[in-house]
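Here the complex is missing a single protein chain, while all its other protein chains stay put.
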Amino acid sequence: MASLTRTVRIEWGDCDPAGIVFYPRYIAMFDHSTTLLIEETLGARKHQLYRTYAFDGYPVVDNRARFLKPTRFGDDVVIETRFAGVGRASFKLMHRLTLEGELAVEGFETRVWVVRDPGHPGRLRPQPLPQEVASRFAGEAGAMDSPEPAR
Amino acid sequence: MASLTRTVRIEWGDCDPAGIVFYPRYIAMFDHSTTLLIEETLGARKHQLYRTYAFDGYPVVDNRARFLKPTRFGDDVVIETRFAGVGRASFKLMHRLTLEGELAVEGFETRVWVVRDPGHPGRLRPQPLPQEVASRFAGEAGAMDSPEPAR
Amino acid sequence: MASLTRTVRIEWGDCDPAGIVFYPRYIAMFDHSTTLLIEETLGARKHQLYRTYAFDGYPVVDNRARFLKPTRFGDDVVIETRFAGVGRASFKLMHRLTLEGELAVEGFETRVWVVRDPGHPGRLRPQPLPQEVASRFAGEAGAMDSPEPAR
Partner (left out) sequence: MASLTRTVRIEWGDCDPAGIVFYPRYIAMFDHSTTLLIEETLGARKHQLYRTYAFDGYPVVDNRARFLKPTRFGDDVVIETRFAGVGRASFKLMHRLTLEGELAVEGFETRVWVVRDPGHPGRLRPQPLPQEVASRFAGEAGAMDSPEPAR
């Protein structure tokens, strides 16, 4: 499946009085990596995607993270994000954040493809992924037979 | 002019590796105090105000802050916010954040009353403050005969 | 086991362009609730606890959250936090965030009681929970003969 790797400099404002990253900040970094991966995989920016596919977002419905070692102000961490599963109206992602090659944080997300519910202003409801989106997230049909990425 | 005072517990996640509040967090606290003051002064919640007065927000166009002494995790700071001036389409606010009675941070904001520009999607343009809003911000509410805004 | 319930007003700055809470903000709210619960359970503020128990923090090593329904700017949500398990050097917490009685977000955390590693500056290592702390987290405080921690 498709993946995206980027390097992030840990900022002073990301860190807490213990001198390490305040952990909700990792979750925000993973959120941005997910958007960058989706944009790269579908070949357009998020606001263009909204128009192309007539949908209203891909909110997280379940997330999990394991924090194995701390990272600190000034560290250049590497975040690798990949699709980990594609369902009818949902998809999964995995994030691996490493520092000098060592795994520091692992993240897992399940997101749902949603549209606004015309009958209930302010409500969102799941909608099946467009076929093209599902195929691209899955790395084109052929890739579906490949084993899970090693962990 | 009207004012609002609230106590805020400084959170672990508000602080940086020096153990003191990361200063953009103060600006976010002031933003929330401004909304609470406006809601109290006009007698309704922000999303209700949008409907009552048919406007689209009051973004900051100028802000300034002076940081006189640091505050830390666990401190209970007091934020006092007041209107400091009312113009045709803009208004000013002042914030005083104290710790045990000593001034720690002072903030100043100028905000503009805006509506969406129908001719330019995504653009906002200034609009004169409704008379009732201007009067209440200026603290002359008592002199007014107009009814309460619907809630 | 002990629990703590608090009401949190969702702020404008907590929300994203979809008008709903940007989900890492929930994780930050849960972090603060955990500290408030620990402070209440042990009868002292976090920085005092550091001295009383000669430890250096309780970082999260594993967290999970489920997002069942969105909450929005101006909502008053209720967060109930409780201990969900106490081990030798770790403990678990559960958070339930509700809006008008309906469950909106559920959170689960595992934290480790740590001290600085004198042999490796900047490193933290797990240390068994003090007996008194473990008992109080487990809700057996009443059975204890030990005096209150100094405040």
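Each chain gets a letter, A, B and C, in the order it is written, and its residues are counted from 1.
The rule is short, and it goes like this: contacts are C-beta pairs under 8 Å (C-beta built on N, C-alpha and C of every residue); 3 or more make two chains touch, one makes a residue touch a chain.
Source: prediction; values computed, not measured.
Enquirer: Given the contact definition stated above, which residue among C:G19, C:G85 or C:P128 touches the chain not shown here?
Expert: Candidates C:G19, C:G85 or C:P128; residue touching the omitted chain: C:G19.
Enquirer: Across the whole complex, list the residues on chain C that are touched by the chain not included here.
Expert: Against the left-out chain, chain C lists 12-13, 15-19, 22, 24, 73.
Enquirer: For chain A, which residues reach the chain that was dropped from this view?
Expert: 11-13, 28, 31-32, 35, 45-47, 73-74
Enquirer: Identify the residues of chain B touching the omitted chain, counting contacts across the whole complex.
Expert: Its contact residues with the unshown chain are 18-20, 22-25, 27-28, 31, 56-57, 59-68, 70, 72, 122, 124.
Simple rule for what comes next: only the chains that are shown with their structure count from here on.
Enquirer: Could the interface between the copies chain B and chain C be described as same, meaning over half of its residue numbers are common to both, or is it different?
Expert: same
Enquirer: Can you tell me which chain lies farthest from chain C, using the average of the Cα atoms as each chain's centre?
Expert: Taking each chain's C-alpha mean as its centre, the farthest from chain C is B.
Enquirer: If you average the CA atoms of chain A and of chain C, how far apart do the two points sit, in angstrom?
Expert: Each chain's C-alpha centroid was found; their separation is 26 Å.
Enquirer: Hey, how far is the Cα centre of chain B from the one of chain C, in Å?
Expert: Centre separation, chain B to chain C: 30 Å.
Enquirer: What residues in chain C touch two or more of the other chains?
Expert: Counting only residues that touch two or more other chains, chain C contributes 28, 31.
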